[in-house]
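In this view, the complex is presented without one of its protein chains, the others remaining in place.
Read from first to last, the chains carry the letters A and B; within each, the first residue is number 1.
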Amino acid sequence: MLKGHQSWIFENRPSILSTGTVGGPFEAKGKIPEAFDILHEDMWLNQDSWEKAQQKMLEEAIQTTLKKGRIEKESVEFLIAGDLINQMTPTSFAASTSSIPFLGAFSACATSMESLALAASIINAKGANYILCAASSHNAATEKQFRYPTEYGGQKPPTSQWTVTGAGCALVAQNGTGPAITSATIGKVADMGMTDPFNMGGAMAIAAADTIEAHFRDMQIDPSYYDLIITGDLGHIGREVSLDLLHDRNIPIDAEKYVDCGIAIYREDQPVLAGGSGAACSAIVTYGHFLQEVIKGNLKRILVAATGSLHSTLSVQQKDPIPCIAHAVSIEARSEHI
Amino acid sequence: MGDKKKQKLQPNQQRYQAFQQKREIKRPIFKNCIKAFLIGGLICFIGQLISTFYIYQFNFTEKTVGNPTVATLIFLTMLLTGFGVYDRIAQFAGAGSAVPVTGFGNAVISSAIEYRSEGFILGVGSNMLKLAGPVIVYGVFSAFIVAIIKTILTQWGGF
Partner (left out) sequence: MIFFWAFVVGGLICVIGQIMFDVFKLSPAHTLSILVIAGAILDGVGWYEPLIDFAGAGATVPITSFGNSLVHGAMQEAEKHGLIGVVTGMFEVTSAGISAAIIFGVIGAIIFKPKG
């Protein structure tokens, strides 16, 4: 199962049975509204705090996934999920209402692929039959915790990114007709001494490049193996930096085949500056958009490298650099799709 | 970033930062300054209108009109903040809407509104001055130092 230094091969090919995605009003106006199962008009979702609204979205994503997969909640062995808000408050409460045995996972915005890799690994080792993995974020809750109050007038520089409001969930199963998870590469934390929390894409690019490089090295394949290489939430700056880094390291990735969830989710005329971000970003765009393309047969093999910056408000105040991480998961169409 | 901070970085970190910086979208400094000038000037212009109104209608003098003007501007800020307009203006105006006293008001009011979900005492009360606090603290402390020096110079220095 272990391959190379930091990768797993899943010989039993766990499958993604179903997915559920939830978004907010700003996402509804974005580039891919069809990627969402549920879209909300109201940022509050009739809750009395942003954090509760985020919890609600996560619960809805989980319910939608179960409904679409036609699986009873009781048949699911584990829920692996995480988010960015105060010790994962929304996720813990959503896990409490769902009452599925729960493993909390934190890799900031790379949580989606960390949880998917762990789920695939447990399923592959026959440690479970069904595992749900999910990630969520809420623009206002994130702004409140990491930046300023939502109504505060602080000018954001063009390097900053817009946190996605939403939740994405996937159900991983032993067998089934959905796309197969074939391998995963767990990233190392990269710290390049970058300190500007308003330029996360630029800080995370190195982590994405490292993990993608490690994936090709461990799996002994080259980029042509994949139809699409998808990064999590690097935005315009991070995408360019990581692509140039990979080219510098003699990894020939076609620029057209190198896409980013943070760029894919919003239209160019939305005021998102460098692009989207947040734990929900890679989860929603991967599960709701690119995975559907795999199911439709438009894509055969994709590599999703979700990126996360692991700073906290504490580390930023104490002038520490921003540690970054990326986890990559390879998803392939079932042979009957090909 | 200062040179002192750069020296602490490993060579590979320095190389990466230079690599990254080349691809970073630069802040449009000149354009931002023009916007800040226009909006900041406009807010002061409105302040002057309010001052003039108070002087002619309520017999304030040019010395005393500052306080009611500031209070009125902060009241208007409350409305703009509450209806979610001030942060939009600020993304355009930058310092133009942050430096006038309306920016101070926005910092206090936006914090108060945001932390309402954590209750009135520990939410609103404790967090209200989270952003604006430093301005009060260092305003008072620097005024203290300046006034002490000035008092000593004038009273005992024989000026």
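Definition applied: a residue touches a chain if its C-beta (ideal position, glycine included) is under 8 Å from a C-beta of that chain, and two chains touch if they have at least 3 such contacts.
Owing to the predicted nature of the structure, the values given are computational and were not obtained by experimental measurement.
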Subject >> Where the unshown chain meets chain A, residue by residue >> reply: 43-44, 50, 139-140, 149-151, 154-155, 157, 196
**OP:** Just the residue numbers, please: which parts of chain B touch the chain that's not shown?
**Re:** 27, 29, 32-33, 36-45, 47-51, 62, 66-71, 73-75, 77-78, 81-84, 94-96, 98-105, 107-116, 120, 124, 128, 131-132, 134-140, 142-152, 155
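One rule holds in what follows: only the chains that are shown with their structure count from here on.
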**OP:** Provide the C-alpha centroid distance between chain A and chain B, rounded to the nearest whole angstrom.
**Re:** 37
Original post:
Which residues of chain B touch chain A in their complex?
Top reply: 1, 8-10, 12-14, 16-17, 19-20, 23-28, 32, 81-82, 84, 86-87, 89-91, 93-95, 97-98, 103, 106-107, 109-111, 113-115, 117, 131
Original post:
Which chain A residues qualify as touching chain B in the complex?
Top reply: 48-50, 144, 148-159, 191-195, 199, 202-203, 205-206, 236-237, 240-241, 244-245, 271, 274
